[in-house]
Each structure stands twice: as structure tokens, then as C-alpha cells.
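As you look at this complex, bear in mind that one protein chain is not there, while each of the others sits in place.
Right after this comes subunit A.
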Amino acid sequence: MFEYAPAPESRSVVDIKPAYGLFIDGKFVDPSDGGSFKSINPATEEVLAEIAEAGSGDVDRAVRAARTAYEKVWGPMPGQDRAKYLFRIARIIQERSRELAVLESLDNGKPIKESRDVDLPLVAAHFFYYAGWADKLPYAGFGPDPQPLGVAAQVIPWNFPLLMLAWKIAPALAAGNTVVLKPAETTPLTALLFAEICQQADLPPGVVNIVTGAGETGRALVEHPGVDKVAFTGSTEVGRAIARSVAGSRKKLTLELGGKAANIVFDDAPIDQAVEGIVNGIFFNQGHVCCAGSRLLVQESVADRVLESLKRRMAQLRLGDPLDKNTDIGAINSAAQLARIKELSDAGAAEGTERWSPPCELPDRGFWFAPTIFTGVTQAHRIAREEIFGPVLSVLTFRTPAEAVEKANNTPYGLSAGIWTDKGSRILWMADRLRAGVVWANTFNKFDPTSPFGGYKESGYGREGGRHGLEAYLNV
């Protein structure tokens, strides 16, 4: 590999406070029982800030603030004015994008080139897109006078902290709801900076409330009787628990959960492009992607060529300092996630598959996992069935298109899938048969605010993005 001089992005652009309170009713406040936890930089294990932990009383305060704002201010406000606030937020995000990108990489561990070039542009675009809907809801196809639901409880994961916030808050506010959002406990910092942006935009108090904490805080929020809508992105296990907890209530629920996507490579695919797609599919964001292409299905006749090329390409991936602009693979987000990845990978090796990683030096401190592939994998192996949520690829082979479909669909999940072939009719034939909410043909891991995203089967229900994404926040 080429030796590159270090090219770190400066962290001086962002000013991290030693401690953060909860953002309730437009102000940062202390939690009532004074609990707190630390958010660390997963690349160095350095403590970044002390974060308030919201108890059920704090959650209640936030829900009440959201209710009051909904009834008094945001609900009655003309859509045109709601739109202007959202446009304002989109603009401030663009203006402060460097600061947000650096903070995201510090708190999450993802490479700066991803937070800078993927996350932040998509965050701003998402607010910009939904801003435009706020005064056009009667034209969205949900009847002449669609109404908001009220107060939305939103719980988001740590893999794309600010992007998931945007996916939740932008459509909710555009539709006229107010929100209480809980960011993940390992990545709360960009949500708290977003709270400052809400202040800067003069967003009316209580329209957006941010409560930080772990699972207990999330449970208190989704189970609060004062919320009308629950939106969750995260594991299928927690999604199931939330679906049970809202049973029998009036709460509208949308869930975006796990995945085990098949990335299917046919023998007529341009191999180099397909390999780029495979690498992007599983190693983008350290594989912390619910729609990651974690199962490579490669046609038997080209399996050796694809694997050889894939290994050569993997040897070029640069793992290390997330703030270095040349870094391809950053840090695993937490010790707990690293343990989960190790456990499943060890199970893969123990079950008789063949494990391979390129020579890759891991830093001494922080949480790291080398890009890894497993060959000789069958559908019965745990690494082919369970979501690993890390830079680990399971390689399986197939002979016929029908077999590829059968194997791709042989999972309780159904979030995404990839197809690589030069034959157009085959793409469309495959796309019809794959039970997945997003199908990338000759590309992978592409996102856009206009494009609906969400799963079939146990990957959840409801869609985020596009006109479809509004439905989750309207009383239809």
C-alpha cells in the first residue's frame, strides 16, 4: 500500500462543552434526578462530554412541552411558516456542516470523508426536501386535508446519528407534529448541537425536544401515554418490544429495523465495478449499516475471480484515525458492538468457514475490527443469518437466477438487496422477486431524501423519505 502522510481534519472547528443538559421546551435543563453518563470517542476512548440522563419525570416534562407546542404554536401555524423554519434549519446545517461532520466523526468513529461527504449533505438535503412539503400536504395524495398526529416519540440509533435525526424530525415537523427525540447513548453529541441549531433558528420552544439516555429513557418515551406516534430505528429485537408496548393503544408506529442484505453478483457483471459495490456495501461506515450488503451471493463460475479481486481491493483499505481524510474504515462505535462482532465472527470460524482479513494494523487504543470476509459459508451458518453490524462479509455462491432469489429471500429480514449484471431484463426479473424494500442494481448504499427507504418482513414497516415518508406522520 502507498504510504500517505497523515491528513487529519482539525477538530478545533468544533467546541465540545464539558457537560450537556436535556433540551426541553427550547432550553437546556438539568435532569431532575441529576443522572449522567459519558460519551466517548471510540477511536481513542477519550471522554468527550458528560451527558444528562433523562428519567421518566424528564421524559414527561419533554412530552408535555411538545404537547403544549403542538396545541398552541406548531399545530395552528400555517404550513408556509413551518416550511420557513425547516428551510432555515437546512441552511444552518449547511453553514455549520464542517463542525457537525467533525463532531459526528469524533463521537461515532466514522471516517471524516463519510460524515463530510455523505451524512451531512444528506442531512441538509432531507430538511430542505421536507421543508417544501409543509405547505403542500393537501397535494401529497393523502386526501384534501391531512392532519398531523400530535406528539411524536422518536428513538434513533448510533450508526448515522445526525442523519437518522433528520429522517425522523424533518417529516414529523413538516407534517405539523412536534417531537421528543432520544439519540443513542453512545452518540448524543450531534443531536445536542442540533438543539443549539433549533435555538439559532428561533424554532418555537417545545417543537423539538431532545432527551438523552439509554434504553430506559427510550422505554419511558415510547410508553408515555401522551405520545401519538412512535418512530424507531434500531434492532429488530427492540422493535419487537416496542410493537408489543404500543399494542392496544392509539399510537401510530413505524419501525426501521435490521437487515441481512444479499448482494448478488452474476457472471456477466463488470467485475471491477461489482467489487467496488461489494466493498461499499459492507465496509461503508464499518458495516454499521442496517441495509449493508452483508451476504455476498456470487455466481459460481466467477466466484474465484471476484474473490481474488475483492481481496486485492480490501488490502488497499485504510483503517485508522476517523479524522484523517484518507481513512476508509474508522472505529467500531462501542466496546459492546465490538464484542458482538467478535462473538459472531468467532462463531463463523468455529462453524467451519474460512476467515480472511488483509494485513491490517489496528491502533492500540479504541475499538477496531479489521475488514473480514468468510468463505465456504452456507445458509445454515450464524454469520449468514444474523445481523453482525460490522465490517464482516459472508460469501455464498449460486448457479441459477432462481437459486439466487431463493437464497436472497431466505431470511426473516427484507430491507435491501443488490444486483450486479449487465442484462437489463434480468435486473427487472430479479427486482420483482426480491423481497426487500430497496433494491440497488449495479450500485449500492445510495440514499436520497426523495427516495423511500424501509423494509419488508422483520425489517420493519413504514417508509422514510419521499412522499411516502409523510404518511408516517399524518393521520391517514
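Operating definition for what follows: a residue touches a chain if its C-beta (ideal position, glycine included) is under 8 Å from a C-beta of that chain, and two chains touch if they have at least 3 such contacts; residues count from 1.
We take it that contacts and distances are computed from a predicted model.
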Q. Which one, "DNA helicase", "Glutathione-binding protein GsiB", "Aldehyde dehydrogenase family protein" or "STAS domain-containing protein", is the UniProt name for the chain you do not see?
A. "Aldehyde dehydrogenase family protein"
**Q.** Selected residue (touches chain absent from view) among A:V179, A:L192, A:L255 or A:A404
**A.** A:L255
Q. Of A:A243, A:I271, A:A335 or A:A370, which one is in contact with the hidden chain?
A. A:A243
**Q.** Residue touching the undisplayed chain, where the options are A:Y85, A:W133 or A:W440
**A.** A:W440
Q.
For subunit A, which positions touch the chain that isn't shown here?
A. 125, 141, 143, 236, 239-241, 243-244, 247-248, 255, 257, 412, 427, 431, 436-443, 446, 448, 450-454, 456-458, 460-461, 463, 466, 468, 471, 476
